[in-house]
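Excerpt of the complex: some chains, original placement.
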Amino acid sequence: MTSEIKQLQQQLAKFAADRNWEQFHSPKNLAMALSGEVGELTEIFQWLTPEQSELLPEAKKAHLEKEMADVMMYLLRLADKCDIDLMAACQNKLIKNEQKYPVDKCFGSAKKYNEL
Amino acid sequence: MTSEIKQLQQQLAKFAADRNWEQFHSPKNLAMALSGEVGELTEIFQWLTPEQSELLPEAKKAHLEKEMADVMMYLLRLADKCDIDLMAACQNKLIKNEQKYPVDKCFGSAKKYNEL
């Protein structure tokens, strides 16, 4: 895992430990917290057209940054608690996705791999 | 941003471009895809007790790894498209959280900052 990500995970673990929050941070609870934050991120975009979402005004972009940070931090807490190397997991999944979505079969198509 | 994260973002951008998927990857759509993947992650934990969630059997942990990778990859696509430095956003949010949740006021409490 990248040292920056590992370092952030350690900062987040310390933040929780300092506040005696470990008791709340079961993977189940962290999954719920992650999902709640994604709900807040979703709200930013819900009434925007796809085109508007490409050109967020400054205030919305600042809001988005905060929500994305919350999502990322719960994701890293979860990875830490479940002893998952998130960057390695991404590389593994990317290899799988390359097999599931060969360029010639899915070019320009939004179909799921099992519908191709 | 960490070079590893930047590198992964570039891999993901290339993956999409190779498949002519840029047309689908508006921030709005990526937010929905992120939210869908978090739904799949949530399903892993929904019937588990908090205690069971601490000790995932190997198959569930492998499943979780895949779903976390999907969440991370859509989060990074979104960051890339919105030109957001996710690691910097996390450090900024962490500073805000330290102010919102001073140790002496929230020690051992799961209350929200506006309820403390």
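Just so it is clear, A and B label the chains in written order, and each chain counts residues from 1 on its own.
As a convention for this text, a contact is a pair of C-beta atoms (placed from the backbone, for glycine too) under 8 Å apart; a residue touches a chain by one contact, two chains touch by 3 or more.
Remember, it's a predicted structure, so these values are computed and weren't measured experimentally.
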Full complex stoichiometry in copies [only 2 chains shown in place]: 4
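Keep this in mind: only the chains that are shown with their structure count from here on.
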Chain centre separation (subunit A, subunit B; CA means) in Å: 2
Subunit A-touching residues of subunit B, taken from the complex the two chains share: 2-5, 8, 11-12, 15, 18-21, 23-24, 26-29, 31-32, 34-35, 38-39, 41-42, 44-45, 48-54, 56, 61, 64-66, 68-73, 75, 78-79, 81-82, 84, 86-87, 89-94, 96-98, 101, 103, 106-108, 110
